[in-house]
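Quick one: the structure is below, questions incoming.
Omission of a single protein chain aside, the complex is shown with its protein chains in their original locations.
Residue numbering begins at 1 within each chain, and the chains themselves are lettered A, B and C in the order written.
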Amino acid sequence: MTEPYPFSTTLKVRFNETDAQGHVNFAQYLNLFDVALVEYLRHIGFSYQRMLDEDFDMLYVDAHASYSAPAYFDNLLRIHCRAGKVGDSSVRFDFEVFNESKENRLTAKGEITIVTADRKTFQKMRVPDHFRQALERQD
Amino acid sequence: MTEPYPFSTTLKVRFNETDAQGHVNFAQYLNLFDVALVEYLRHIGFSYQRMLDEDFDMLYVDAHASYSAPAYFDNLLRIHCRAGKVGDSSVRFDFEVFNESKENRLTAKGEITIVTADRKTFQKMRVPDHFRQALERQD
Amino acid sequence: MTEPYPFSTTLKVRFNETDAQGHVNFAQYLNLFDVALVEYLRHIGFSYQRMLDEDFDMLYVDAHASYSAPAYFDNLLRIHCRAGKVGDSSVRFDFEVFNESKENRLTAKGEITIVTADRKTFQKMRVPDHFRQALERQD
Partner (left out) sequence: MTEPYPFSTTLKVRFNETDAQGHVNFAQYLNLFDVALVEYLRHIGFSYQRMLDEDFDMLYVDAHASYSAPAYFDNLLRIHCRAGKVGDSSVRFDFEVFNESKENRLTAKGEITIVTADRKTFQKMRVPDHFRQALERQD
């Protein structure tokens, strides 16, 4: 990690997240990132409910994952999350996944980019100030 | 099959539907049943869009699957579907899955029971007459 | 609950577990049951690793769920699990799901039946004595 990740959460690999190659399916990592993202946002004060209460939502516009090592059923994964870049109406979240059941080796990395949107019209809107401040105050 | 199934559709097993035991994950069969159900309903004239246009929806209240033999990645499955029982405000759909890539052996059986509901209030309602007739006219 | 459940675990609903009806997809409950089952077995001393070490595995032969009320994204679900019936070479596990975010209402119930099998040949075998004792000692 070139920059510190101020937040992490753990998840245990579920059986239905594995595939016939015996390890976690590649697509599944985006879901794991997403679970960590929800917890990260709650951690900085923006539960999903608060977003809806403040009438904004996040639209996913880009997602990327790279895979370093397989993770297996029942492995304990630590997922780090941070706001890597906060733009006018978009935020890129960064993720790193370490496998605590396998000597803490790096398992996957990735990014999810969202745009903030009005929750009713789904029109793109500026990142709300309170949300931006929370994201930037993280470290 | 004790009674004939008037409808079937085929699906090829996707890699992400398998798990680390090497075959299709047990929970995934409910999704396969559901895909067959959608095609069966379209076949008898009730596309999902038509249901919404006629202001009713289906709420899933019960689901069951039993497993006879594993199915593997890229196997071609034939899924039979019928309306097994049409009640006042509920319908039980029956399913049988045969594996065309494995000598057509029986792979799984099951049922999904739905109640018909107003699509806006989600309140239970009688099975609409047109829907009932289509279900009963199937063979 | 007519009989007490000696074990429960909690899970938070993930966004990818919901569907376009706005709540947890019906098939997903089998995965939630399965996650609870893994934790229950660990609780009684049978981690998945121990099963493999003792050369047996579980084959899923039957699964059932009934749905009482929808559960939504980020809801906290408490899943109860017990061994409902231990047969010669099969075990039926029972599940009840309560939604702690919605006044603890009953959300779903269900069962998963497994047969014990040799982990290499996948041939059915008697429930190993140690496993049987652990299952029966639960309460």
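Rule of thumb we're sticking to: a contact is a pair of C-beta atoms (placed from the backbone, for glycine too) under 8 Å apart; a residue touches a chain by one contact, two chains touch by 3 or more.
These numbers come from a predicted model, not from an experiment.
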Touched by the hidden chain, restricted to displayed chains: A, B, C
Residue, one of A:8, A:28, A:75 or A:90, that touches the chain absent here: A:28
Sites on subunit C contacted by the missing partner chain, in the whole complex: 15-16, 18-20, 22-23, 25, 27-28, 72-73
Missing-partner contacts on subunit B, residue numbers: 14-16, 31, 34-35, 38, 47-49, 73-74
For subunit A, residues in touch with the removed chain: 21, 26-28, 30-31, 34, 57, 59-67, 112
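Keep this in mind: only the chains that are shown with their structure count from here on.
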Interface sides of subunit A and subunit B: same vs different residues, half threshold: same
Pair of chains with maximal C-beta contact number: B-C
Most widely separated chain from subunit C, with each centre as the mean of CA atoms: A
Rotation angle superposing subunit B onto its copy subunit C by C-alpha atoms, nearest 5 degrees: 180
Inter-centroid spacing, subunit C versus subunit A (mean Cα positions, whole Å): 28
Inter-chain centre distance, subunit A versus subunit B - centres from mean C-alpha coordinates, in Å: 34
Numbers and ranges of subunit B residues touching at least 2 other chains: 27-28
